[in-house]
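Report on one structure; see the data block that follows.
The complex appears here without one of its protein chains, the remainder shown in place.
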């Protein structure tokens, strides 16, 4: 992998910071996420650098808790979706035949129904609890992962070293593990980042419809939603979680750009 | 080539059918009994039973699917369970609204995105490129309803230029309509532009490294001609693709924006229907969305086929 | 000599990573003169050629020196200067015309674009001139040719079209970057002849870039031999070819001239492989028609033919790769199933395949040790120390230092990679190795070494080779028997000697005579013997 560019470093730094929040968020929080200790939308005061949210809870603490929740949920969802999508995609690519055909058809079909709408129906049906939420998103997302990993695997599988392995009589597992996976890692990781951002915003959207992470648990999307009225009164409350989301997304994208860069070589003084 | 296109069309229809199955099956899992939902609090068991029979809720699943599909084929989408009005009426006007809003947004965002994409590709690595990239990121990085809210804050509450509500009604003048829907459209533009722009850029850069582009440079051509005549035509397919995808999103993914601006579109309508367990509505709108999606993808693919010289001019 | 039309002084070109691609090269090109730039890959030939247009490929910068075209200096110079020279005064012909044409535009348009853009001609003039060139270059049905798209015409025609495109503005200089390398020998001759005719006819000066001495011998007046971006020696073609001063040049010349067999002819051992009436289909079209062959232990059978002759398909069929094939194959007496999935692991082990492009044949993410060690592991269950020793032994066998074991393929040169491929094949202790164009991607000297390696291994281990190639020079030197293929059919088969000694029948003859030789008058001789077909071009 090429050594990080300046922007890539920024991105990595951001991700590192968020990783800390993911792991230690609640422990860093000065107050509980449910403790009502101030007046709704209260202004910042000593000990409460970011002021209070719509219920008079400490914004900073909510942010830290919410960080763990939001990142956790998205991460879990994406991890699952990859755990499901990649093997499926690879198998489809290697096996081909009816296995591939059926799976691809199914995936295409599912992808025809807008994600939000599918999620809506499912969450309405099963009620929005954390596990349901995560699984729903994961499975809906895995379709896209499937497509990508299938294409990538087909690409690598067509290369001669993979052919050599097959001619050697290697099994599918070896092909996936040793020949394909290492060679499609970076695009997959990149996709992981993008999916993660998407999921993140998606959960935020679901929270907007009241189907996301349920109160009193903090999650950034939900916090934006809950505090949104304040924005028209020129209050900052909703800006913090929104910013938190935005920065993360930017960070991920910066890193991803770096990872995917070099596919098209930079053009110098050619004109 | 025409054979390919026909095949693609067939595939599209097939997919649509599969989707109909999926939608029907999917909506069956919605809990809560529709009959009791309709009759409400003081529903007697007998009344419930009668209603269930009327609604054919007691028939076997497959039978219900077939009748449902038949209805669709004959344009009879059934009646809303909750309001009893014909689904086609309810959906029709709202679908129209959704499409119009999407069209409005697309008309702005697509050309803008593509042009900007070309520019950033040409001036790769320049400040302009970087700035645009960051802006694009910022747009995709914010929840769309929050973007919408910010727009409302600036253009409605503070400046008072545009209405905060996309309040449209039949028979309103075009001018009024545009005024009313500009903010939501703008929000959608911001949301969709970023991806199209970046995709255009990538696609173009991919082609810029092709040796026929080098040939163009070596002919002594200047950047504009190289890009427009030699790079762009060969990058068209992926661009068309992402454009189609985003237009599809404009149609199917705007629930949130509709909610923020209280726009009377199909998205919100469907959310409402889902909450009410109004299956005919849910199925119809879901299928409408899916259809839009399938259709646009099909168009994109067909365009790709048509744009490919190898297929357009076989040996 | 008259004052040069191209004058390059102390040229310095730097790669994005800061490497110097050329170190202080001087080039003078007189009007109408053809200067051959020769050298292996990485010698900086193309870099110099492109520098003549003030262009650096893939982010390379022209970091020093001057380039003057006629009276005009373009390096250092403004973008405007360069744009006005490119295409108009100096034109470029790339190795792969297929890639160099815009697939979305009609050929005719692309061929006159430069002329119109530089305003050197009006459209009618440009088109007239284009059509003249089309005729001169003997492109098929000249009326309709301009309306065609790149994918609609053959490689040879594209290459000629490219030349025509370069001539659009009647440039003073053509930069010809391996213009015939990608072509089949027979086509190569045609293009070569036409090109030479064209240059002479319009008195265009040219930089002719190639790695093939024999080709350059036919066309150039002077030759510059380059290596690692530096000048080895230069002089008239005559001098360089007949009295090379530098050792490196000598080796090049020697290699190209070599015809002695690498391995002494052996009487073939027991039959190891036999193929009877093999048919292979891809979808509806048939790639192989009733191909039959036999191969004995320790024997080398060369399969020669031009692109599309089906020679590679044959190789793959024997390896068991094609989806659908008919016919009977026997290996060491046993039935050889058509598809490799059906073959026993032992059978898979005993037939190994070495590919043309080592880069894609090696998994970039595995160390050499892993790559070579895997067969040892899989087939012979070697572990730990034994495995490491096995790897070391194999590396030694193919003449690679032991410390390569820890490296990734990316860190190896083309030749070294190919050696690794061979080592991987050897690891399985096969009876038969199918070599599919193993040398054609390598530089002459490197290829030479690989051939010698293969020959040595064969003698040591009595391996049987199925040697797929288009390069008859190689065949002559390595093969016991040769099998000539054309359009999926066997045209001729027999001991290499007989095949290569006149009198030759039809296709085989054309094939053999088309291999350029270093004699400067070879081409003229060939033209004399071959009828009027090419004559008109002169």
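We call the chains A, B and C, going by the order they appear; numbering starts again at 1 in every chain.
Keep this in mind: a residue touches a chain if its C-beta (ideal position, glycine included) is under 8 Å from a C-beta of that chain, and two chains touch if they have at least 3 such contacts.
Just so we're on the same page, contacts and distances are computed from a predicted model.
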Record-based protein name (UniProt) of the chain missing from this complex, from "Hydrogenase 4 subunit B", "NADH-quinone oxidoreductase subunit", "Sodium:proton antiporter" or "Peptide ABC transporter substrate-binding protein": "Peptide ABC transporter substrate-binding protein"
Omitted chain's touching partners, listed by label: A, B
Hidden partner chain, touching residue among A:68, A:109, A:124 or A:142: A:124
Candidates B:28, B:58 or B:83 - the one touching the absent chain: B:83
Contact residue for the chain not shown (choose from A:4, A:26 or A:40): A:40
Listed residues A:26, A:155 or A:210, member touching the removed chain: A:210
Residue, one of B:92, B:163 or B:206, that touches the chain absent here: B:163
Residues of chain A (touch criterion as defined above) contacting the omitted chain: 34, 36, 40-41, 54-56, 124, 127-129, 209-210, 214-216, 226, 228-230, 232-233, 235
Absent-chain interface as seen on chain B, which is shown: 31-32, 39-42, 80, 82-83, 90, 149, 152, 156-157, 160, 163-165, 167, 169-170, 259-262, 264, 269, 271-273, 275-276, 278
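One rule holds in what follows: only the chains that are shown with their structure count from here on.
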Pairwise touch network: line, ring, star, complete, or other: complete
Dominant chain pairing [most C-beta pairs in contact]: A-B
Distance between chain centroids, defined by C-alpha means - chain A, chain C (Å): 47
Separation of mean Cα positions, chain B and chain A [Å, integer]: 22
Residues within chain B bordering two or more other chains: 209, 214, 217, 222
Multi-partner residues of chain C (each touching 2 or more other chains): 55, 57-58, 83
Chain B partner contacts - residues on chain A that touch it in the complex: 105, 108-110, 112-114, 116-118, 120-122, 124-125, 197, 201, 204-205, 208-209, 221, 224-225, 228, 231-232, 234, 238, 242, 245-250, 253-254, 257, 263-267, 270-271
Interface residues, chain C side, partner chain B - complex: 50, 53, 55, 57-58, 82-88, 91-92, 94, 96, 99-105, 113-114, 117-118, 148-149, 151-152
Of chain B, residues touching chain C in the complex: 209-212, 214-222, 225, 229-230, 233-234, 307, 309-310, 313, 315
